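Working notes, beginning with the structure itself.
Heads up, one of the protein chains got dropped from this complex, but the rest are sitting where they should.
By written order: A, B and C. Residues from 1 in each chain.
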Amino acid sequence: MLAKGQPVSVSPPRNPDEVFSILDEDGNVRKGVRAPEVPDEACLKLYRGLLQVRLVDDRYMKLQRQGRLGFYMQSTGEEATHFGGAYALRDSDWVFPSYREPGLAFWRGYSLTDFTNQLFGNCEDPVKGRQMPVHHSARWLNFVSISSPVGTQIPQAVGMAMAARISKKDDVALVYFGEGATSTGQFHVGMNFAGVFKAPCIFFCRNNGWAISTSREKQTASKSFAVKALAYGMPGVLVDGNDLLAIIAVMEDAVKRARAGEGPTLVEALTYRRGGHSSSDDPNAYRDPTEVAAWEAQDPIERWRRYLVKRNLWSQELHDRYAQEITDEMMAALKHAESLGPPPVESMFDDVFAELPPHLAEQKAECLAGPRPKSGHGGH
Amino acid sequence: MLAKGQPVSVSPPRNPDEVFSILDEDGNVRKGVRAPEVPDEACLKLYRGLLQVRLVDDRYMKLQRQGRLGFYMQSTGEEATHFGGAYALRDSDWVFPSYREPGLAFWRGYSLTDFTNQLFGNCEDPVKGRQMPVHHSARWLNFVSISSPVGTQIPQAVGMAMAARISKKDDVALVYFGEGATSTGQFHVGMNFAGVFKAPCIFFCRNNGWAISTSREKQTASKSFAVKALAYGMPGVLVDGNDLLAIIAVMEDAVKRARAGEGPTLVEALTYRRGGHSSSDDPNAYRDPTEVAAWEAQDPIERWRRYLVKRNLWSQELHDRYAQEITDEMMAALKHAESLGPPPVESMFDDVFAELPPHLAEQKAECLAGPRPKSGHGGH
Amino acid sequence: MPVYNIIQAVNDALRLEMKRDPRVVVLGEDVGKFGGVFRATSGLYDEFGPDRVMDTPLAESGIIGTAIGMALYGLKPVPEIQFADFIYPAYDQIVNELAKFRYRSGGQYPTPVVIRTPYGGGIRGGHYHSQSPEAYFVHTPGLKVVIPSNPYDAKGLLLSAIRGEDPVIFMEPKRVYRAAKGEVPEDDYTIPIGQAKIVREGSQVTLLCYGAMVHTCMEAAEKAAAEGFDPEIIDLRTLLPLDTETVLQSVRKTGRVVIAHEAPRTCGYGAELAAMIAERALLSLEAPIARVTGFDTPFPYTLENEYLPSPDRVAQAIKQTATY
Partner (left out) sequence: MPVYNIIQAVNDALRLEMKRDPRVVVLGEDVGKFGGVFRATSGLYDEFGPDRVMDTPLAESGIIGTAIGMALYGLKPVPEIQFADFIYPAYDQIVNELAKFRYRSGGQYPTPVVIRTPYGGGIRGGHYHSQSPEAYFVHTPGLKVVIPSNPYDAKGLLLSAIRGEDPVIFMEPKRVYRAAKGEVPEDDYTIPIGQAKIVREGSQVTLLCYGAMVHTCMEAAEKAAAEGFDPEIIDLRTLLPLDTETVLQSVRKTGRVVIAHEAPRTCGYGAELAAMIAERALLSLEAPIARVTGFDTPFPYTLENEYLPSPDRVAQAIKQTATY
């Protein structure tokens, strides 16, 4: 459950064990905090984005249950973390996502068509049916290929940030991971390199309380995850992960510092994984459902909606229009994706190397000539 | 250079960035600190131990230069770290050393004969000529086999400590490593497991300022190494690594807590690697010799000697007797070790598994039957 | 006798051995209350408590590193790596430490750790939930590598592995985790490590396989048999140490060899089998040794059925080799 932090300055140095928050549960800006200035239009775009993630998750999770989709991972309850990070960046910055931030991709312009084709691994899948569902990659958006091994993207993001600095560009890297990932060697090594090389990299830890069935207490004995920043000589900030405005504030600060050459920041966003780990998981086998209910009352979209209401930006009509647009787009994407066949079997041998080496050319010939499964495509 | 810390309580919580010290450079106990009570006899045994490491290092380094020994690593200037850790343990506790703590082995009873035979990899080498010089192993002393890969011993020590707890024994683990090792994934993962499982494990970081040619500043951006403990919910203590009494105090405290089930501690001992990394290294290629000179003035043995003088325990005569005994023992060990041949070639196939499997039996026969080098033994 | 699938057989072996030997402990990600993502440790936490069934932080190098330390102190750890694809963070601990501990300490410090891990494709897992990394471990002196294909063997081999004194990589074919069912005695029995098993006698071609591929090969053999071919199938069960004798006897009889595995071809375990046979039975060979394997690409997602050796591909190799 979210500890009620006192509103304090977002800028470090601050106590990394204290939650920074701007909006209270009713969507009011807490007294004494300076809220970042988010223009009306952006506020609504953010709302639409949050809504899109929620609707897509609901629909595709159902689709998976119906057996029409091989696998799915939802991020219900964590949507604010996607957009708070995405909002603070400019297009030339890079993101290194984990598997639970579709909003990050949507914000940068990833279409529902690409998204859905990837889930189906069909012949228009941007990654050519090579990866499980939810492992997107969109180079044209500086959205780096998602990988299943937990934590590997962390030093990679640091390397990209170092490369930007070396290349005298002021692009920054933003890397996402769950709190479980902080236990990997990769987290440590990436954070340490970033500290030493003052890499313009922001480490975004979605602390959603669970790593599959493993609770946060079994993951580490430290009080917060943000405090781990001290081990690397960088600031750590703990932020209310269901408070989009607070995340934006923290991120804008971190991005500014990174871009100015002042080094990396670790952001911990305290939130909760309301659904199962993935479509293969049954969380009732290991946790108390009342915990979930308590977090439902803290819904990040509802909090943002209340804020927009206070700003006179929200209306039911607008909401319905967004929902309709998203649903239409999604249904069209789905229809399209389901209508497509698998990638051609020849494509299996592409992209191992820049050019097809002789042994793969032979194996490709062997594969094409040999007996082949009646239905190679199991994408649906 | 050693920062002059104020004497403060050894027990956590304390500021992990402040150096704890008991003896000043003249061997006086600083005002306001409670020094641990080390009996006279132990004081002298510790002195003899420090001296032995110094004399052995000097001699064997020369031997290596003469080409009589394949490789050597000295620990000149860091001797106090070996004994401060060793002293606080009882025999049933385990140590997981790195390659730069011979004093730890000597204190627990490792003979100069075993030590020297290991260096020569001869037929009486306790590890059967299997490892490079300085990679000792003495199971009978709960002194675990040294490995070259940096940091791997850290989670192993934690596992041993967990096993002790699981087995309802109150043995503790003490694991040594250099400050360079804190950058490895192993350090992080071991520390994190120890925190979560409250393992009775003490992490002893010898911060000697250098990892081969890499200076401490290039290793991490954190202020101290001790502060890294906070990332794992355990106390971190920074101690003057050339002050044997302070290390003993810190270690006794950490061991007491570990044994009582209160969990792990990270100890950083601030010292300096006065010699090269190893006999293969030339430190003048990368560092300023004046740095070395400054640390020579902080010699841990000299500091301990002055303390013993204050306690009326030290005399030149005693010193000379110790030196003579050690030298005699060493020369005898050396003579013996150099007189011995290599391990028998058959032994190369032992200990891969508990029993020789068929393929190794064949390879052994092949090896014995085949052409063999005239002098298989290059141990000298 | 109860009918178990492989998961149940593994679970049964673990329970039996944990009851028998208090030194046996289990650790890994989600192995505790949840019982593992494949449920192989189901119920053990409730029965043996958190000291012997440990949920760990998310760090494979920590799982294996601490398991080594536990073994040094005298326990018998049986860590689980959730998917073989995620074993690489622990690679240094496995190949540089676990495999060499006894040797490098001159025999002082054995480290009998049995690493259980599900491996292989066929579950629509893409290249991060489908890999078959057995060759990496076979090439590492100091490790035994065991791969059962059915519940009976799984229980008997796992008990042998845990009771042994050596580190074992125990790879479980997740594709047939539930599909491969069979009678499994409730009581204690072991199957010696290092013994292959002829699962189909035949005269014409020797088919070498292990894990899930045994089922593929059986199906292939049926297809080929329907056309009058008569393959012999050997389930290797242990990859290291290999039961060379059983393999060579069959090859001397048939003069023809087909090897099947899911892992990529180049430098896979099939290479060692082929090399060994070409060294020791060259004059018996009447046809080139055929390898039916995964291709030398990362494991794909959509096209996994094209990637995996199918009964048809194996059957084709049988026929081509037999009629060469």
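Observations on the model:
We take it that a residue touches a chain if its C-beta (ideal position, glycine included) is under 8 Å from a C-beta of that chain, and two chains touch if they have at least 3 such contacts.
As the structure is a computational prediction, the values presented were derived from the model and not from experiment.
For the chain excluded from display, the touched partners among the shown chains of the whole complex are A, B, C. Shown as candidates are A:52, A:152 or A:279; the residue that touches the absent chain is A:152. Annotation: of A:94, A:225 or A:322, A:94 touches the absent chain (contact as defined above). Not every partner is drawn; the one left out touches chain C at residues 85, 88-89, 91-92, 95-96, 99-100, 103-104, 127-128, 135-136, 138-142, 240, 263-264, 266-280, 282, 285, 287-291, 295-298. Touch with the hidden chain on the side of chain A covers residues 94, 96, 125-128, 130-131, 135, 137-139, 144-145, 147, 149, 152, 154-167, 173, 185-186, 189-190, 192-193, 196-197, 350-354, 357-359.
Counting over the whole complex, chain B has residues 70-71, 121-122, 125, 129-132, 135, 147-151, 180-181, 183-186, 211-214, 218-220, 280-281, 285-286, 342-343, 345, 347-349, 352, 359-360, 363-364, 367, 370-373, 375-379 touching the chain that is not drawn.
Following the convention adopted for this analysis, only the chains that are shown with their structure count from here on.
Greatest centre-to-centre distance from chain C is found for B, with centres as Cα means. Our note on geometry: chain A versus chain C, Cα centroid distance of 36 Å, whole angstroms. Inter-chain spacing, taken between the CA centroids of chain A and chain B, is 45 Å.
We define each chain's centre as the mean of its Cα atoms; on that basis chain B and chain C are separated by 40 Å. Among the residues of chain B, those touching two or more other chains are numbered 185-186, 189, 192, 196.
Along chain C, residues 56-57, 59, 61-62, 89 each make contact with two or more other chains.
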